[in-house]
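Of the protein chains in this complex, one is absent; all others appear in place.
After this line comes chain A, so read on.
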């Protein structure tokens, strides 16, 4: 039986990036049965117009535009996209090109080889990596990771990465229980899945930080992270 994959991409003001990413997805998983679901949160820059043009090029059955009226958060964007997904598997990835579609085949291959419920991209193993982070960012990232590994024993090396492939039923099962926002959301998803005993596999990915616009990682994010960690300690 041939599997179908639904790639859910939440966007906000990603006019250029969404076009680039759609092209790259079609380039890298040509022979695969898939659809791209763009969940746009009312971008004022015309992201939706670009998606409509892309639909003309690739077909409305391959690219689904499922917009929402305004910015409503990442977690609900996935739930929204999931409602319209017709695949057996769902891939979630960022629209800003920090996640490269060329890794999609390795996600699919890993899932087929292992029968895993979740395949998560990790930046912290051989073959993976990060570009564009300064020392402070690396230090924070390592510190956060060691803390989480020591306290939560999650069984995966990259908790806050958000390039993942889920069996659709598994994503539906865990996403409704997740309450965190921001990138703690990604951590909560994978920890809950791990606690439920779902089979999780990892593949190396590289992460090129977005060229334009700074990635935010300030004091308030660190506080959010610590709160998220404490929350996961007592609820999972």
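We take it that a residue touches a chain if its C-beta (ideal position, glycine included) is under 8 Å from a C-beta of that chain, and two chains touch if they have at least 3 such contacts; residues count from 1.
In this section, contacts and distances are computed from a predicted model.
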item: Chain left out of the displayed complex - its UniProt protein name, from "Protein S100", "Iron-sulfur cluster assembly protein", "Galectin" or "Dolichol-phosphate mannosyltransferase subunit 3"; value: "Dolichol-phosphate mannosyltransferase subunit 3"
item: Contact residue for the chain not shown (choose from A:37, A:90, A:171 or A:232); value: A:232
item: Given A:71, A:109, A:142 or A:196, the one touching the chain that is not displayed; value: A:142
item: Selected from A:19, A:32 or A:72 as touching the chain missing from the view; value: A:19
item: Selected residue (touches chain absent from view) among A:30, A:70 or A:126; value: A:126
item: Absent chain, residues of chain A that touch it; value: 15-16, 19-20, 23-24, 45-46, 50, 53-54, 57, 97, 100, 102, 123-126, 128-133, 135, 138-139, 142-143, 145-147, 149-153, 195, 206-208, 232-236
